[in-house]
Every structure is written in structure tokens, then in C-alpha cells.
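Here the complex is missing one protein chain, while the rest keep their positions.
The block that comes next holds chain A.
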Amino acid sequence: MEINSKPSLWQSCVMVLKRDLRLALRNQSDLVNPLIFFVMVATLFPLGVTPDKEFLSQIATGIIWVAALLATLLSLDAMFRSDYDDGSLEQLLLSPYPLYLLVLAKVTSHWIVSGLLLTLLFPLLAIVLFLPWEGYPAMLASLLLGTPLLSLIGAIGAALTVGLKKGGVLLSLLILPLYIPVLIFGTGAVGAAINGTPYIGHLLWLGVFLVMAITLAPFAIAAALRVSIAG
């Protein structure tokens, strides 16, 4: 092996991604708890509001989206926390590769273990909440576009609060207002689909936000991590 051999940029990103996924698989409570939370929230509404089928099918879209949003929020604090505690976050900052791409790899792994799994679980909630069939494709598409956005925006908040001992509540305070557009367009798409009107416009907006977030959010995440580590 050559002395100067070091992984290429692509390899290092894949390594970060693989490592985070492996950590998530080994630490199963962190992986499963947000998903259980996601399903449990759905039980609260029939009990707290009404078990009426008609009414539930009207608010099912909102419940699923809000539950997805809160479940993501629950998983955010762990995103950088253990890396910060054991010093591997510092190593990430010191690495010769652009932090921009490394954090993008970390966010991707967070999305795979939170957003993607939530998206796969949504039919379960949709059935118990009587979501009309017409809404299923739109719900799937909007969750696929919307949940990576939740991970990207949330990562900014997680990076800002990782140096603080009680970051959890503060994190929700910072991030929830920024989540509103995702919620509006996500539920808007499903609502339009149920009413039989075109819903592609809502999805396109979600796509625009996703492209914007992929381009801009890693800058903010990287800057926030540098501040948190230096402070």
C-alpha cells in the first residue's frame, strides 16, 4: 500500500454514509423509537377527537404529515450528538475533504433511517385513519420529496444546538417555523389529489425547495458545526 494512499472524495462520503447507517442499525432503539412514535400519534386522534370514519378521513392527511414532522424532530437531536460526544465530529471537521459533502452524506443517512422508513410506514396510518384511496400516490410522492427536506432543514438546527447540553427543546423551537412550508405543500398535494384536482404543482414546489435545500443547507450545517465545535 502506498504511503500517501487516502480515500477519494467519493469513497470518503460513502464511508461516512455506511458508518452512520451501521451505527443506526446497531443502536436499534434510536432507529425504532421515532417510528413507534409516528404510529402512536395516529392512535391519539381517534381517541382525542372522534372515531368517526367520515371525519377522520378528512383530517388523515394532516395527521400523517404532522406525525411525520414530529417524529423527524424527535430523531434530529441524535444526528450529531454521539459524534460530538466521542470526538468523531471533530475528526470530520479536520478531514481534508469538503465538509459540505460530508455533512450531505450524514444527512442522507439520517433521511434513510428516519424519513424513508416513515414514508414506507405511511400506508399503515393511512388505513387506520381512512385516508381516501385517491390520496395514496400523492401522499407517497409528497413524503418522498418532503422528508429529505425535513432532514436537511433539521440538520441545521441540530448542528447549531449540538454543543448545548439541553438542545432538544430549543431545537424544536428553532426548526418548527421553518418546517411550515413543507407541511403546507405536502398536505396541499394530498388534498388536491383527494379532490380530484391536479396536484403536480404542489409536488413541483416541494421539488424546488428540495433542490434549494440540497444546495444551501449544507453550507449552513457546516458553518454551524464549526461554530459549535469552536465554541
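As a working rule, contacts are C-beta pairs under 8 Å (C-beta built on N, C-alpha and C of every residue); 3 or more make two chains touch, one makes a residue touch a chain; residues count from 1.
Here, contacts and distances are computed from a predicted model.
Name of the non-displayed chain as stated in its UniProt record, restricted to "Electron transfer flavoprotein alpha/beta-subunit", "Heme exporter protein C", "Protein kinase" or "Rieske 2Fe-2S domain-containing protein": "Heme exporter protein C". Screening A:38, A:65, A:111 or A:209 against the full complex identifies A:209 as the residue touching the chain left out.
Residue A:170 is the one among A:23, A:39, A:93 or A:170 that touches the chain missing from this view. Of the options A:9, A:127 or A:180, the residue whose C-beta touches the omitted chain is A:180. Along chain A, the points of touch with the absent chain fall at residues 156, 160-161, 163-164, 166, 170, 173-174, 176-178, 180-181, 184-185, 188, 205, 209, 216, 220, 223-224, 227-228, 230-231.
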